[in-house]
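Only one protein chain is missing; all other protein chains are in place.
Chains here go by letter, A, B and C, matching the order in which they are written, and residues are numbered from 1 within each.
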Amino acid sequence: MADIKVGIVGGTGYTGVELLRILAAHPQAEVQAITSRSEMGVRVDEMYPNLRGFYDLAFTEPDVDVLKACDIVFFATPHGVAMSMAEDLTSAGVKVIDLAADFRITDLDVWAKWYGFEHTCPQIMQQVAYGMPELFRDEIKQANVIANPGCYPTSILLALKPLIDAQAIELTGIIADGKSGVSGAGKGANVAMLAAEMSESFKAYGVAGHRHQPEMKDKLDILTGQDVDLTFVPHLVPMIRGMESTIYATLAKDLSQQQLQEIFEKAYVDEYFVDVMPSGSLPETRMAKGSNMCRLSVFRPQGGRLVVITSVIDNLVKGAAGQAIQNMNILFDLPEQTGLTQVALLP
Amino acid sequence: MADIKVGIVGGTGYTGVELLRILAAHPQAEVQAITSRSEMGVRVDEMYPNLRGFYDLAFTEPDVDVLKACDIVFFATPHGVAMSMAEDLTSAGVKVIDLAADFRITDLDVWAKWYGFEHTCPQIMQQVAYGMPELFRDEIKQANVIANPGCYPTSILLALKPLIDAQAIELTGIIADGKSGVSGAGKGANVAMLAAEMSESFKAYGVAGHRHQPEMKDKLDILTGQDVDLTFVPHLVPMIRGMESTIYATLAKDLSQQQLQEIFEKAYVDEYFVDVMPSGSLPETRMAKGSNMCRLSVFRPQGGRLVVITSVIDNLVKGAAGQAIQNMNILFDLPEQTGLTQVALLP
Amino acid sequence: MADIKVGIVGGTGYTGVELLRILAAHPQAEVQAITSRSEMGVRVDEMYPNLRGFYDLAFTEPDVDVLKACDIVFFATPHGVAMSMAEDLTSAGVKVIDLAADFRITDLDVWAKWYGFEHTCPQIMQQVAYGMPELFRDEIKQANVIANPGCYPTSILLALKPLIDAQAIELTGIIADGKSGVSGAGKGANVAMLAAEMSESFKAYGVAGHRHQPEMKDKLDILTGQDVDLTFVPHLVPMIRGMESTIYATLAKDLSQQQLQEIFEKAYVDEYFVDVMPSGSLPETRMAKGSNMCRLSVFRPQGGRLVVITSVIDNLVKGAAGQAIQNMNILFDLPEQTGLTQVALLP
Partner (left out) sequence: MADIKVGIVGGTGYTGVELLRILAAHPQAEVQAITSRSEMGVRVDEMYPNLRGFYDLAFTEPDVDVLKACDIVFFATPHGVAMSMAEDLTSAGVKVIDLAADFRITDLDVWAKWYGFEHTCPQIMQQVAYGMPELFRDEIKQANVIANPGCYPTSILLALKPLIDAQAIELTGIIADGKSGVSGAGKGANVAMLAAEMSESFKAYGVAGHRHQPEMKDKLDILTGQDVDLTFVPHLVPMIRGMESTIYATLAKDLSQQQLQEIFEKAYVDEYFVDVMPSGSLPETRMAKGSNMCRLSVFRPQGGRLVVITSVIDNLVKGAAGQAIQNMNILFDLPEQTGLTQVALLP
């Protein structure tokens, strides 16, 4: 099979370099173009010296004709860019994967409320699938546009899915306490994200409201057909990569620790990228560093009313670029783990 | 007034060096003796070179007669040591502050269940106060033995107190998601706490059950006169110092964000060491680093049923040695902040 | 004695908050004004919440009349600001301490070459002393303007001074390999200093030339009366605070390890802020964290021709704000350690 011709729009940020890092080892994809208006002419390996020897590419001006010659275009751009170009590309038969939030929320009024401007391409939403294969694989296969999920939603929805399918939990009072490494904040020049500000400190943020909450609620409502009540509080961890979510839900059934473990193991027995930890053990974010794995554990502490799930991913891989490539593999009928079998870097 | 003569039993761990660091600047206390069987003869500033120039002391063998000549003895020892010596000391008129858990839980059967052996000094419990001045100041004044609180309970009980006093929350379904820096695990040689293991990673631990849960429940039951239902999940953060707790409770009254803020500000208006952040802002652990402050914020996200409180302390100061010295100041009728006015180290 | 009235120009950066942190505990100084054009009106404790409860001050517009009412003015500003206001202040009897580089290099042509513009106040250089008390205490006492030294020069000149005084080393081929925590780069919004960029990595920088090299050479030439040959390479360490320098020089005399140790111990026996470690032990930067100490060790590895000195400071304290306050104490005839006796924070 001929290589998949890949274009990347944006790509100067961390999801961009991760796409390039992973695609460098993908046996059936080749990056044809990477665009950046601000870095036009700069070599990719000058901006990201870890890529020295792997790419002979420079950032170019975004050019729709060049992108139309690709089979797939990834948008690693600020919110609002993908929606301005997606239709042009899909109409030319190009698949689109947006790593930003343009297509993540079904209800565009909700979207507009949280992202601060009107959606400019509502008609394309019918071609969109939410790119979490473990939840929406069939939709992804049919879609032209993939809304690549947010990092928190990835870690949290994968944790809730087995319990929802088993109708094991109440749909009110679900709490997700999320913790992210600092790369999640991106590569913008931001005093608050300086090493001297972020190291050796921990904080909650966005307690009053965070955009990933409506994204998760949207999917939970779809999965359950009900109005799910989810509270989400994100936190910032002084580490580069990694995301852990601890999720609390009220049991709707009297399930033992062992039954809960079985529910999870059965739910994910066929999923390459979701690993249910042995009963009693807990995942650490480093167990996913640099890899596309999500690792989960489930507990019923002290035999109480609550079930507690902990979930770890690498926010830049399963939470962004890795999942995007997993989606690409599905779109092009490749085995889902193609190019995504890296072992996590530990220590 | 003559200086308070201080003895320290144990003191080779992190709470020990913190007692010494803070007492070095205390205008009315002087360390007379510091004991350690394992480090007998080693100079304190050889083990902790940050103390070079401040102490001309070596660790000595634990000797009850030497300790009886002190006005107060701090136990910075493993669980079980303080209970073996406390009665001897209090009967000689010496005040005792235990930084371990020997006297933290009122119900000694519960204590034995969580700490794995029978309590050997039940009769002394009548002389004990739980050393969290903002909750139990009057009891502390009268006590001979202070159970210095655990670090998580400090951060969490200070966060819940105003809401409980205001009868603002349900007493079921309270969730405390705690995060601690690695110094909380102590100075033992432990592979899991190596820098190469702990850095750049984040994890939950003790999900099935953690000793600080019964300690908190014990105090919440006392404060409310009811059987409080609290779920607690601790996490480990790749930083040395600092503890953040995010606490979720269901509102029992329809209180606005502003009303909640006022409840907190009024509750702590006279407390030197509890700082309610301006409405809408969130504390970071570094805002307490090296200081005895607890900083709090309160939110009602999206006007929902839940109140969310975030609370930060330095686990080794307000969570251990600093609070112990605050208790000492109360016992000896000094202004509570004596020797405890350090500004947090930021950045 | 009445309190010293202190003004701070600039002060939104890390040296500014350190001045405020240390002065909060200084028994004989009071901050009257702190200026910042960009942050005018912002409360100091809003920008630096660790100061909540310690200051009731906001940043104000720089106003020479307000500053003239002070006894001393610290400049925690970019290079070039102090030289524009210093003469105005000294002529009004106000002492000036510049924490930037305006007055650090005697030869103003060399200064202009490294700082990129002409010095605008050459006439004031006669009132200037280089503010490293252990080298130039007598000059400081007489001066109106203090050039507060760079952080690298502080750690390196303190390490070389005893050997130079003892004529123990050759004055060619001196090598200083310096390592700094990231706070040394300041609080500017700079992609290269993001936590996601700087954590978990180490690098040399400025190998082709760094401004602290001519500053050190200037002082070494003055101390020796000769043309000293010094190579300096700085490095960046993924930690917030701390600076270590390893200095290599060729022995001019056959001095034993023990003789070298004695030279250092004698040289600094009366210096409160310089601590010579016991022979055979090595300082770590954390042994100075948050304190004004410099800790040194000296070695003659394998009995060879080289002497190796390692030197640690907190770059923001002895390397900046702490040394500035030490200079203030000298200028106002206070004991040098007044307000500067904090124990380093360890762990």
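Keep this in mind: contacts are C-beta pairs under 8 Å (C-beta built on N, C-alpha and C of every residue); 3 or more make two chains touch, one makes a residue touch a chain.
From a predicted model like this one, the values you see are computed outputs, not experimental measurements.
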Taking the entire complex into account, which one of A:50, A:91, A:172 or A:302 touches the absent chain? A:50
For the chain left out of this view, which of C:55, C:248, C:272 or C:332 touches it? C:248
Contact partner of the left-out chain, one of C:105, C:125, C:237 or C:276: C:237
Residues belonging to chain B that touch the chain removed from view: 14, 181-183, 185, 187-191, 193-200, 238-240
On chain C, the omitted chain is touched by residues 173, 175, 177, 179, 181, 196-197, 199-205, 207-209, 213, 229, 231, 233, 235, 237-242, 244, 246, 248, 250, 280, 282-286, 289, 297, 299, 301-302, 304-306, 308, 310, 312, 347
Spell out, residue by residue, where the missing chain touches chain A. 14, 17, 20-21, 24-25, 48-54, 183, 199-200, 240-241, 272, 275, 277, 281, 283-284, 286-291, 293, 295, 316, 341-347
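Criterion: only the chains that are shown with their structure count from here on.
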What chain sits nearest the middle when you go by CA atom centres? B
What chain lies farthest away from chain C once each centre is taken as the mean of the Cα atoms? A
Please report how many Å separate the Cα centroid of chain B from that of chain C, as a whole number. 36
Distance-wise, how many Å sit between the C-alpha centres of chain A and chain C, to the nearest whole number? 46
Length of the line joining the C-alpha centres of chain A and chain B, rounded to whole Å: 39
Sequence positions of chain C contacting 2 or more other chains: 14, 183, 199-200, 240
